[in-house]
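Missing here: one protein chain of the complex. Every other protein chain is in place.
A and B are the chain letters, set down in written order, and residue numbers restart from 1 in every chain.
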Amino acid sequence: MSNKKLNMKDKYRLLTRDLEWEFSYRDRKEIFPQEDFEGIKITDWSKWEDPFRLTMDSYWKYQAEKEKKLYAIFDAFSQNNGQQNVTDARYVNAIKLFLTGVSPLEYQAYSGFAHVGRQFGGVGARVACQMQSLDELRHVQTQIHAMSHYNKHFDGFQDFAHMHDRVWYLSVPKSFFDDARSAGPFEFMVAIGFSFEYVLTNLLFVPFMSGAAYNGDMATVTFGFSAQSDEARHMTLGLEIIKFLLEQHEDNVPIVQRWINKWLWRGYRVLTLVAMMMDYMLPNKVMSWQESFEVYFEEAASSLFKDLARYGIEMPPYAADAIAEKEHLSHQAWSIFYNYGHAAAFHTWMPTAQEMDWLSEKYPNTFDKYYRPRFEKWREMEEAGERYYNPTLPMLCQTCQIPMGFTDMENPTMTSYRQSVYDGERYNFCSNGCKDIFDHEPEKYVQSWMPVHQIFQGNCGGPEMEDVLGDYYRINLGVDNLDFKGSPDEARWNGWHNLQSAEDKLKKAS
Amino acid sequence: MSKVYIALQDNEESHYIVEAIEEDNPDVTVIYQPAMIRIECEGHMVIKRETVEEKMGRDWEIPALHVNLITLGGNVDEDDDQLSLTWNN
Partner (left out) sequence: MAVAAITENYVGERLDRVENFHGNQVLYVGWDHHLMFCAPVAFAVPPDAPFSKVLEELIPGAFSLHPEFGEIDWNQVEWHLNAESFTPDTNATLAEQGIDHKSILRFATPGLDGLKGSGS
């Protein structure tokens, strides 16, 4: 008889399979009431495979090691006044967007996985969801810890959780997750395991975080990479669940295909925020949005879909739409935030002449032709003391809730409008993807909490916009919002570095 | 053939892992980016415990990879001795 230590596969088998028991006095359907209504058919849960075969002992051991490394860097960052060593205070605005827009999603993921981890009839899937739920809780905690240091030195961080539930642009990521969490357990797994982990976090946590490092932000790059190391596991799990569903029953194939189509597009639309963070909010540039998109979306998706082709799964039709937009997306997004910079809880600005040249070089087909003229006009207005703010409220897409700033790629200066009439009422969309998602499940999306409509209905305070922004959103007006130029953030930064603002220099010269 | 990839945090430990990957997979491309190292290869890549241990000069287990891992792409197969990434296309 061998007394050899258990190997990884045996340990995993013991952790999972042998935890299951037979239900003798209750009907299975009572115990797992959400397993059937989505139309997914599972014939044999024991076919579930976790490729990492992660057991609790090694989970705790290595997660603890990751945490120790992470907190050592947070400590070093704050002890060395790391906030003063980032390239430029403008950069910190990307981190504000991260804390208000992304970190609360980690909490939603924690909650969502805890829920579906109860709903699956297979023990392997339940264990995997439980571990992922813990990972997500770790992510939200470490992110808040890391960014709490910035909260001591910069504006706009103080009310992130309150803002996430209310502010107009934060309804984009929030509604993405609400959509996933209000779906059934299998759709949630495809939505988050596939779309969020595979499509979204890879672009956010890899090239953007590498950019954070290049801009001197060691705290952010470290929580980013540390989180993404868990996401690598989650992505693998997302891929496994898709393969598992496809192998279980042929009737699952069209359902999974539709979910993939939907969630690839939903995830991509949320990436609009990341596109502008890459191209406009990193003072030191590593790679453009387009370049990162090509590596982490186009190349990664084409490998993935070639791999899934044997199950009859095809590349979603909207992937071509996403690819067509890659030379426009970040510029359109920054235009939206520059227009509505008075209503944002972070600062916006016009790129410097040098930064515009970089954009021209990276986007030779689009930047000078379509975007530079409007940016130069805005700069001119700013220099004349009339910084442009859009005085109205924007039209939003019913599905992604982003202002309708996207254009028709065959006519790139024409706004892309789509409309459906359902049950006697008009609904408007930014794209075929968003329209199709609505048309398939209108009873879900008639409930969208559209920030602009909610303001008109009087549900966000008022009567003036200042009341909405100040009291309902809790933006410190004149402090958190408006242009970076002239902001208290800029003044503090200049004070640390003995820099004079351009305006002061002019005053002294005259 | 699709490319499998793995990205590691750019630190001392990772340098040994990269050395081991290069030795066991002569066709890999190693790309250094700020704070990270991306290693990619057509179709297949393997990380072997034994080679990493040899480079580090000490014991090392495959799950310890997670400490320095950022992301990866490809179908994963892991056991006590190796972790491999594969695209069958």
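Everything below uses one rule, namely that a contact is a pair of C-beta atoms (placed from the backbone, for glycine too) under 8 Å apart; a residue touches a chain by one contact, two chains touch by 3 or more.
Keep in mind the model is a prediction, meaning the values are calculated, not measured.
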Looking at the whole complex, which visible chains does the left-out chain touch? A
I'm checking contacts with the chain that's been left out. Which of A:171, A:335 or A:487 qualifies? A:335
Touch as defined at the start, partner being the missing chain; which of A:6, A:161, A:446 or A:479 qualifies? A:446
Which residue numbers on subunit A touch the omitted chain? 33-34, 37-39, 183-184, 187, 332, 335-336, 338-340, 369-374, 376-378, 388, 390-396, 403-405, 407, 412-415, 417, 419, 423, 425-428, 441-450, 452-453, 456-458
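Keep in mind that, in the parts below, only the chains that are shown with their structure count from here on.
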Distance from the CA centroid of subunit A to that of subunit B, rounded to the nearest Å? 27
In the complex of these two chains, what residues of subunit A are touching subunit B? 7-9, 51-54, 58, 61-62, 65-66, 69, 202, 205-206, 209-211, 213-214, 221, 225, 228-229, 231-233, 235-236, 239, 286-287, 299-300, 302-304, 306-307, 309
Listed in rising order, the residues of subunit B that touch subunit A in the complex are 2-4, 7, 9, 33-36, 61-64, 66-80, 87-89
